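Missing here is one protein chain; the remaining ones are kept as they sit in the complex.
Let's turn to chain A:
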């Protein structure tokens, strides 16, 4: 079997086993209602995590996405409160802003040869600051279009619903998988993760690819912000603090190598669902503190980092004696 699928398979096994364990204790977890909610509640995280997967696959990191989500939410709330602009037009506008924001970070990272960590850290403060400039209050969104959007859903047998935002997340994952596996851009992302100098020597347009990667991450962070504003019907500049870290955790638990070059967008979906499952279990239990989510995610992350090391070690051993 191909070794590169090992982390992905491990993630899927962990998800299935833990889902089965939860279901054994609370059979209701198997209901389509819970599954539908799992998708809806984690839609914004999932969409942002797709962008993060591309960034990490290329060997970079994007710390700005939590702030960009909050900025998008407050931007939509303010603009819908103060102008008569249609929400769809506002969506397009904010997506252009966040995509440009990401692309500029990518250009700085490439042309000024700055570490992605520092550039996107600056981007994180900048976006959060811009959100505060727009408003420091939580602003509700009462536009009738938002109410209409909430009525769109696909009814599953058993009463569960795939909401608009839950379905959108699945679509984004499908598109992400296609881009990563079946386009030259996708291969170039993996190539950058394998080594930027070698990639350049082999003819990969390193600058263009880097700008596109961070632009994509910015676009998806903006889309995630739109989803979050639909989900909460409000904009608040202090929202989604630390979501970038949840997204990184989902990517790593999903089997992507933090150093770049290996992993799958599909794995990230499983990583997001594992996080969602832990939260759901804690809700079902009722007596556990929600901090247990963090503790379990931490433990899982450690386990995955160790597993990746072990797989790397084993594959080297294999090559030596093959």
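Some notes on this structure:
Just so we're on the same page, a contact is a pair of C-beta atoms (placed from the backbone, for glycine too) under 8 Å apart; a residue touches a chain by one contact, two chains touch by 3 or more; residues count from 1.
Everything below uses one rule, namely that contacts and distances are computed from a predicted model.
Missing from the rendering is one chain, named in UniProt as "Simple sugar transport system ATP-binding protein" (options: "Insulinase family protein", "acetyl-CoA C-acyltransferase", "Simple sugar transport system ATP-binding protein" or "Carbon-monoxide dehydrogenase medium subunit").
Of the listed positions A:86, A:184 or A:309, the one in contact with the omitted chain in the full complex is A:184. Checked against the hidden chain, the listed residues A:140, A:167 or A:195 yield one contact partner: A:195. By the touch rule set out above, chain A reaches the unshown chain at residues 2-4, 178, 181-184, 187-188, 190-191, 193-195, 198-199, 201-204, 261-262, 315, 318-319, 322.
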